[in-house]
Structures are given as C-alpha cells and as structure tokens.
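Shown next, in structure tokens, is the structure this report addresses.
A single protein chain has been omitted; all remaining protein chains appear in their positions.
Here is chain A:
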C-alpha cells in the first residue's frame, strides 16, 4: 500500500538497476525502446550507451576480437538508429570499438615482447594472468598500408589485430580462454574509464568557468542544460555577473515550478542576478550581452554544432552583434564525421504538440506543424569550444579526434551515421 514509488514508467535508472537480472538482448532492446520513446535523451544517451556496451562486452559470448567487435558494432548501430538525433551514441560506440582494438593490439605486443611484461603491467590496470594472443584465422601478410582499403570494403571484419601496424606476424597461439578473459576485463576497465570521463566532463568544464567569465559580464544562456547550469553555478562562486535566461518554454504545464527556478535560486544565493527573457525577446538584449554560453549535443569534425532547437537564434543574434559564443561540450561529444544532410538541413522532427498543443483547436486539422528537435550551428558562429580538456579552437580538432578515435572507426561513420 505504500505509495512510495516514483512511478511505473521505465527510465534509465530502472534499466541500469535491472541490467543484472535481464538477458543481454532484453537490456539492449529496453534501451532501444527508451531511446525511441525519448524516455532517454540528451546527455543521458552517452552514459546509457556506455552501460549497454559494457554489458555487451561482459556478457555476450565471443571467442576472438573479431566477434567482439562485431557484437559491439551490431548493438551499437541499433542504438544509433533508434535515436538518429543523438550522434553522441555513435561516438561512444566508436570509442568502445577503438578501445577494443587498442587493447587487442596491446596484448599482441605483450605476447611478442614477453620480456617486457612489466611494461604491460603499467599499461594495463588489471592484474590479469599473462595475456595470450587471440586466435588468428587469416594469414598476416597484410601490412599497415592495406588497412584502410580493407576496412572500407569489409567493415565488420577489419579488426583482425594482426593487421594492425603494431602487430608483427605471430604464430597462432594455443591457450585462448585466459587471453579472452584478460581482454574482457581490460575492455571493461576501459569502458568504465569512458563512463568516468562522461560523468566528470561537466565538472571539468565548469572548472574553467572563472577563466571564461569576467566580473560584470552579462551572460546569455539559451534553455540552459545541466552542463551550462553547473558552469554558471561554478562561475557564480567566484565572480559577480548577470545571467539572461532565454528561450523559456512557450507554455508551461499547470502546477509546474517556474522555469529554471532551482538554477535561479542557486545563482541568486551566490549573488548573481538572473533575468528571464520571454521566448524571442533575446535579440533586444543582445547589445548588452557580453557573451553567449550554450551547450552542444554534438560537435562535428568541421566544427559545426548540433544543438537543441532554438539555440541557433541566440547564436545568430550574437553573430550579428559580434558577441563571443562559448560552446560547452565534453570531448566525448566530438564526432569524427560531418553532419548528415538531414541534421544540417532542418533537423529531426519531434512531437508536434511540444510547440502547438493538440488542444489548440480546429486549426490543428489543417495545420502542418513541424517541430524541429535540433538546430545546426555553423562553425563560423562559434568562438570557443570549452571542453573538459580546456578551451579549444577549430584548429585543435584534428588532434583531438585523432587522440580519441582510431582511423578505422572514423570510417565507420558512414555505417553508423546513415540510414
């Protein structure tokens, strides 16, 4: 009889809690349906993807690296398709794939250079039994130069670790299970690191707040996300400035709190004034604004941004007044690909009733309502990309992407991003 439960509707929390009790496929599908229904969206997608891929690595049956890569990629591409407006899912899938390849190649090295076992101990965090190489099915004549073309032809099976430039030719090894176990735990550790990175990204970004915000600034934010909120609160602890909150929801639900009340309370407590701007009034204030802070859903390799719909207005207004635009985005949001045509030319269409209520009346019958969920911001409108690694500019992109993705996964973009 206790009315204690928060609710019956499935959510990410419930899914994560129940991961252990459900078969793997069920968990993957549960997340897919959460994504389809948009019960998981925004920044939660990244962490959810990481959790599910962790399960794939830990619980699915695989005998060699190829199989593991295929499993991860299959699960990953299903997740990507479930939410085409969340490119960050694809990023995590790529990161995990890259991680598996890395670990596999390290193991190869370890096996080759068995004398340098101590090095490996330092490289790998786990104290697993001496790693063994995965089985080699194919001959290992392919050199590094062959790699790219090969992966383009046959994406699912590129991952023969022997093909990697670092791997010299080695005999097929005998004892599999131990090495599989080792690789498994290595990869799991790696995914946990990615999860840590995701969860810490906001705090790390916020730690740069006092550098970016000067006393007396007028900062405009558009529908602040959690990332932006943390950033502002952190800045408020050090600086005195004024925040304009723009892009309030067109109609708010009855009985709900005033928009962003919690944020405003926190900021006011720290002595920072906040001003709510009605939906499109922000351009009038732009002359007064000293900088615009938005957060991105994803950053493409050309520097363009995928943002929640509406932020585009703030960015363009800032451009017109030559005000700097600071984009907050964790490195995990950097996509090694260019935006798909659909996303850059109008975006995914969402629930029509988010903008016009179904109850609005007769005109609903005749009206074609298109509610774009995302906006695309062109790279020239952005001044600073503030990541968890610090402020970056477009010039650093190639380096950041190269640090985080392997060339094989960059090419995967075609498969993951489309269809």
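Convention: a residue touches a chain if its C-beta (ideal position, glycine included) is under 8 Å from a C-beta of that chain, and two chains touch if they have at least 3 such contacts; residues count from 1.
Throughout what follows, contacts and distances are computed from a predicted model.
Q: Tell me the UniProt protein name of the chain this structure doesn't show, selecting from "Large ribosomal subunit protein mL40", "Vacuolar protein-sorting-associated protein 25", "RNA polymerase II subunit A C-terminal domain phosphatase" or "Translation initiation factor eIF2B subunit epsilon".
A: Missing chain, UniProt protein name: "Translation initiation factor eIF2B subunit epsilon".
Q: Which of these, A:233, A:275 or A:369, touches the one chain of the complex that we don't see?
A: Final answer for the missing-chain contact: A:369.
Q: From the list A:37, A:59 or A:288, which touches the chain that is not on show?
A: Going through A:37, A:59 or A:288 one by one, A:37 is the residue touching the chain not shown.
Q: Have a look at A:63, A:200, A:237 or A:351 and name the one touching the chain we're not showing.
A: A:351
Q: Touching residues of chain A against the unshown chain: what are they?
A: Residues in contact with the chain left out: 1-3, 5-10, 22-23, 25-26, 29-30, 33, 36-39, 81-82, 253-254, 342, 348-353, 357-362, 364-365, 368-371, 419.
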